[in-house]
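Please see the structure below; I have some questions.
What follows is an incomplete set of chains from the complex, kept in their original frame.
Chain lettering (A and B) follows the sequence in which the chains are written, and residue indices restart at 1 in each chain.
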Amino acid sequence: MTMETHTARRIEIIIETPALRTLRRALERSGVKGYSILPIMGGYGRTGSWSREGEVGMANSMVAVLCLVAPDRADAVLQAVYEVVDRQIGVVAVSDSQVVRRERF
Amino acid sequence: MSEALALAGQNLLSPIVLSFALGLAAALARAELSIPEAMAKAMSIYLLFAIGLKGGIEVASQGMGVQIATGLAAGFMLSALIPLLAYALLRLMSGLSRVDAAAVAGHYGSISIVTFVAASSLLQSFGIDFEGWLVAVAAVMEAPAILTALWLAGRSDRTSGALPWREIALNGSIVLLLGAFLIGWIAGADGMGEIEGFFIAPFKGVLCLFLLDMGLIAGRGLRNSAHLLRPGLISFGILMPMLGGTIGILTGWALGLSTGGVAILGTLAASASYIAVPAAMRVALPAANPGIYLTLALGITFPFNLAVGITLYLMLARWLTGG
């Protein structure tokens, strides 16, 4: 069984947890069919280091949102993402990957 | 006076304060010690639920008292108005920008539950009671300061659409405090008998480990962001809780609260949020620097209140009420 593959944009967004809800709303409105949220344990950037360890609140933590989206829908999604991330400190990286079951992206 | 010093000394050498000091020292020495995030959150949920329950149980036995409505209103006003004073002071004392000053001010109007818990634990070790419904006042004081901070920052309409109002009004601490308060009130002292083994006996021990964690977090913040705290800002971090505390104490006295109640309202007014408000500011005022507001609230004001402030507010409350 070799399955037919299709190109999809792989959008990876790193954003502060407090802004996640806003980002999710934007993504869902922009027409993505799915996304996954991965925890980040800590990191380093212009504003110094941070770590999730021992934190009670969410102000000091970031998450990664991974979204695979069909090329024809990618521009709308990216625009929605940039609008949110623009106000926040997040990072967005886009690349290409191959997926099966095109109808799911 | 010597009694006051004894009180202060006893507080400083209590396992609770020493645990915080241990965490702080460990973090400043870059020790390889950390508390898992899930454990910190679990302790926080436990403490909120337990303190809410206790408040509810007290109300079930004492009754609500007539002051509760004015008490809630007073809490709301304290939270909404203290940021104005804080903002004015910040613009005077520190070189903070408008948006940074507004964000910091919001933190000082709101409250820190663990400071409340530490104060209630100190009161308890002196056998001083306080009005159980102050738990509900604490919940009411969480959010109004955020509104004032946004108004002070002069936020534009475009971005305010993004502000998660529902999340602020129904944030975890508010729901847990009020929910547990209601459960304690409904179930009353009888219904609680069976769950005391979990919510009363281990309470102070959990508080020790939680303060160890707070020390670690505060120390980490200080290490990362101490350079952001100019002398004026540090002075603010110590002066502001004393001012806020005094206002809270006078309010409590005017309301006719008990000695313990006056001290608690003072502590609430003196304390600065480090969970709810920072999260709201990240979204609502992303231009404000979290290194400033988090480090000031957690690295300066919280230790000050824990080590010195609470004892001061209690002494002032005693002196005012003659209790």
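Basically, contacts are C-beta pairs under 8 Å (C-beta built on N, C-alpha and C of every residue); 3 or more make two chains touch, one makes a residue touch a chain.
Just so it is clear, the model here is predicted, and its values are computed rather than measured.
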| Any idea how many of each chain the complete complex holds? | A x3, B x3
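Rule of thumb we're sticking to: only the chains that are shown with their structure count from here on.
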| said: Can you work out the whole-Å distance between the CA centroids of subunit A and subunit B? | reply: 34
| query | Of all residues in subunit B, which touch subunit A in the complex? | reply | 34-37, 40-41, 44, 159, 162, 164, 167, 213, 216-217, 220, 224-225, 274-276, 278-283, 286, 289-291, 294
| remark: Per the touch rule, the subunit A residues reaching subunit B in their complex are 16-19, 21-22, 47-60, 84, 87-89
